[in-house]
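One protein chain omitted, others in place.
For reference, chains read A and B in written order, and residue numbers begin at 1 within each chain.
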Amino acid sequence: MSDFRPTFRPALGAKTAITSAEVKLSALPEGAIVQVLAPPGEQDVASFLSGLGKGGVRTFSPGQWLIVGDEPMTQEDMKTLFETLEPRATGVDQSAGRARIRIDGKQAGRVLSKGTALDLSADAFPVGRSATTLIGHIAAHITRIDSDSFELIVLRGFAESLWDDLTRMSAEYR
Amino acid sequence: MTSYRLATGGLIDRQTPLSFSFDGKRMLGFEGDSLASALLANGQLLVGRSFKYHRPRGILTAGTAEPNALMTIGQGGRTEPNTRATMQELYQGLEARSQSRWPSLEFDVGALNSLFSPFLGAGFYYKTFMWPAAFWEKIYEPFIRKAAGLGKASYEADPDSYDKCWAHCDLLVIGSGPAGLAAALSAGRSGARVVLVDEHSAAGGSLLSETATIGGASASQFVAETVAELASLSNVQILTRTTAFGWYDGNVFGAVERVQKHVLDPLPAVPVERLWRVVSKRAILASGAEERPLVFGGNDIPGVMMATAMRTYLNRYGVAPGKHVAIFTTNDSGYALARDLESAGVNLVAVIDGRPDAGFRYSGRARVIKGAYVSDAHGRKALSSISVWKNGSVETLKADALAMSGGFSPIIHLACHRGAKPVWSDEQAGFLAPTGLNGFELAGAVNTNSGIAACLADGAARGAACVEALGFTASVATFATVEGDIVAPPAKPIWKIPGIKGKAFVDYQNDVHRKDLALAVREGYGHVELAKRYTTNGMATDQGKLSNVNAIGLLAEARGVSPAEIGTTTFRPFYTPVSFGALAGGHFGHHFQPVRESPLHDWAKKQSAVFIDTGLWYRSSWFPRNSETNWRESVDREVLNVRANAGLCDVSTLGKIEVCGNDAAEFLNRVYSNGFLKLPIGKARYGLMLREDGFIYDDGTTSRLEEHRFFMTTTTAYAAGVMTHLEFCAQALWPDLDVRLASVTDQWAQMSVAGPKSRRILQPIVDDDISNAAFPFLAAKEVSLFGGQLQGRLFRISFSGELAYELAVPAGYGESVADAIMEAGNPHGIQPYGVEALSVLRVEKGHVTHSEINGTVIPADLGFEKMVSQTKPDFIGKAMLNREGLTAEDRPRLVGVVPLDPKASFRTGSHILAKDAAATLENDQGYVTSIAYSPHVGSTIGLALVRHGPERHGEEVVVWNGLCGEFTAARLCNPVFVDPQNEKLHV
Partner (left out) sequence: MASLVPCPHCGARPKEEFTVKGAAQVRPAPDTDKKSWVDYVYLRENPRGRYEEFWHHTSGCRRWLVVIRDTATHEIESSCDAAFAGQTDART
């Protein structure tokens, strides 16, 4: 069946961005997400990962990072990346396992504060900072990517529910 | 009609009249009114009936402690019973209805209850419960139900939305009276993050009811200027209409903001209430003090009111309480009201001061009677006169309004929410907050200050101190001189007033009067916690805000001890009632809980799946075809088709975990009871995971993809639990092992392709050779699909007992690949099958699930003895597996069971009896764990755990369902009903 063309279906493909002056909700492209896991005690992994230039590097958990990019990685590129990581760290492909949502605007922080107990003030959670937390009933990884912009990374199976929740949570600012 | 609106004065907007109704009567109020002030302005003294005796009741307070003026507001789904009229802002079109009355407020049949009052006294509920049950059901309960009458909830759905929100700050200030405003100002100016909450519609607290001036400006003007400055600071957030209702661990405060409870038609996108959880480094309680009622006869007659409340209605709302007003006080604060009444031109009949030696020099015209008490108030639906008792003689004064002030109790509830007990102070004549509250300070009247100047100074100092402790540089805010400030030093409380003739109420809402408390003491319920339950004092929706201290005082007096010895009952959240809507927030309806959708969800929908909730997942249960009318037809067809041709089942919900790291194999060897060290690359192995107590926890297959990369699958139900368990093992038990765990459940869409034709269907899709020789049973590897267009993972494993594969592809391609398989399988008769068919197939094959692995089962019970390694030095569960009991010979073990009559059936959970044995517990041989109708066998089949089961194949038994009284003749058999030699797996 080499004439068959498998088609890709993004988790939030059916969602159109919600835009207003105060808050904007959009699904980010399903590019590449690589979970990087280092053995205990491995030093300077973050800077090593940044140096690879394969995408944005997010802290995920002690000894774990995510490499995030808007463009999908080919199987070969992924394999090469995994080889480059060894022996300092192991890569696990999560490109399809997680969906990314972006929320921007003056009220973005207030919308998220309806769900998370994280202190999202600019001092406590500056640009570049990441954390995994509950947003309502759903665990999600939050990164502040700009003063009024956050990237959310969530398990694919929960993506639609989180989107629906965020839609509800932002309704009063639209 | 005695109370009325004054021609001038108050903070109301007389240019904006508001029309509202009370019990259908149209009335007018003004913007800035509360419902209570508007009712008083309309001369509506009678606003409700009491709970037990249905006595006429009027507005007693101007705030949150109101026990009488509870009303039902709104219509339909927005009906809100038990709304305190004192806290409800007036709006155009508001509809209020009184409660606890039938047929009408003016004429109430329940008032006859008063005649039964000896029968309804304290301990009524206690005593009634002790009487014969038949009496309770037939007589007392119907009587109580009819008599009791708080508002009724609506049966209609609430159309409004609610929300929850977190906030973070350096300092939370609760209350925006003089102390709170000053604290917020000191702290806010330092740059600290400050949240100021106040439960009223506007900030200012008692200042809004003041006639004193600050630096020549009116108190309300001072409030406006201070609030304007606070609002201009970006680090300060002011939340009005927000009640802080609880103090929780970690200095988290709960608060509820009534965002749109003051409008007729709330904006649909905006919540009507918002539940705040405020994480604060420090907090200041500036909640003020509650004035205590005085316990004299008829102290509940409409027209009797708290003195500070009367002052609020007068000064803030421009409402006079009556034409002939008397004041009964035990402290100097009563004179502030006297002064304000007289300057507003209201006739003040007298100030009755309980202190013979009262030193306050009142300069007004009114008569001051010292060392006297109001012993009784008179009137039915409105006050007409009062009896003034002095040295044994009684004088009657005509009065249509009476203010009372029995001193002040600091509002310390929140400070006691984390378990610390209040402390009685003789000097302050009240219960004070315990000291040494971590991160929580008191300021102002709650901290025993009296007067505006003292509260401003205390608040400013504490606000500054709190933020300085956090490292901010703060200076204490200072204020201009206060003119007309009345400082009321604490007065000796008067619990027991002499000469009382009528009913003297302590707890208005629950109709507890002073004799009830005396009775409680006499009958042995004098302990404060017992007296509360015996008399129900403090158990109403107001939680005894006005009554508790008086009740304690009366108990103390009856027992001849100090209130210190009585102590208080326990303060717990919530400070005031919080709606379920606010507590639920947005989590209702579609948002009640998240839904997890498989990447094949839409594929299954296209195949007309019927879905079933499995935890948060939606799984395909079966796929009905046009002519099929019941689920069994569909499931039987799906099962037979898998055995004859092939089927496709979505197994994406299985837990999937990548286990990596240099010690991954060693790690798996320790978490599974069987060996994993020598699992070759490219092979899958079925594994049993035990709990530390030796019982089976979960099962699944784990495949070795690379030397240091394994791919584990778990059951759907235990996916999260297994991941957490593995993390515990890796982090807490064996941190020295290099093992790295990644959950990849959502990464892969996983499809089981099962049936004799599965290879023929898959081979054109998979580029690699999947012949039996190249890809035998339990092979596992990464494969290329569609001529290299896609990479997936292929496993040759089987739950059905047929030749079968599981193919995993990246989730985003799942639907497309499933479509391709269906297309490729169409000529071979492929059909989708759901979890029902999956379950039938596995029962037919004798495969276990959590129906069998139910927490009481060890590997040997299921015939898995060989999966317990005897050579490994350690694995989870090893040590406990050799206990007596777990090695006993007669443990229930897995066996198949079939009815003798193929048309007969039995149910899961039924017990097994030997053929002619009586149905007794002693004769119990085991129980049925799973059943299915097997189209392959042609009857119901079951799996069961039965004593000596494997040795009893062929024995006739009885399946006994004790719940339904069913007995089914059956035969024990091999639990593998299909291909017991496993030949199909290896073709």
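Note that a residue touches a chain if its C-beta (ideal position, glycine included) is under 8 Å from a C-beta of that chain, and two chains touch if they have at least 3 such contacts.
Just so it is clear, the structure is predicted and the values come from calculations on it, not from any experiment.
Peer 1: Hey, which of B:His413, B:His587, B:Lys878 or B:Lys984 is the one touching the hidden chain?
Peer 2: B:Lys878
Peer 1: Can you say which of B:Leu6, B:Val252 or B:Ala917 touches the chain missing from this structure?
Peer 2: Residue touching the absent chain, from the options given: B:Val252.
Peer 1: Which is it among B:Glu106, B:Glu483 or B:Glu692 that touches the chain not included here?
Peer 2: Of all options in B:Glu106, B:Glu483 or B:Glu692, contact with the hidden chain holds for B:Glu692.
Peer 1: List the subunit A residues touching the unshown chain?
Peer 2: 40, 61-62, 117-118, 131-134, 139
Peer 1: In the whole complex, what residues of subunit B lie against the chain that is missing from view?
Peer 2: Contacting residues on subunit B, toward the hidden partner: 246, 248-250, 252, 254, 277, 279, 418-419, 573, 692-693, 724, 727-728, 731-733, 735, 873-874, 878-880, 883.
Heads up, the rule we're going with is that only the chains that are shown with their structure count from here on.
Peer 1: From the C-alpha centre of subunit A to that of subunit B, how far is it in Å?
Peer 2: Roughly 31 Å, centre to centre.
Peer 1: Mind pulling up the subunit A residues that touch subunit B in the complex?
Peer 2: Those in contact with subunit B are residues 1-2, 4-11, 30, 35, 37-40, 63-64, 75, 90, 92-98, 110, 113-114, 116-119, 121, 124, 136-138, 155-158, 160-162, 164-165, 168-169, 171-172, 174.
Peer 1: Can you tell me which positions in subunit B touch subunit A when the two form their complex?
Peer 2: Result: residues 161, 163-168, 193, 267, 269-271, 277, 279, 585-587, 590-591, 593-599, 602, 617, 658, 660-662, 708-709, 735, 738, 740-742, 744-748, 764-765, 785-787, 789-791, 809-817, 820, 823-824 of subunit B touch subunit A.
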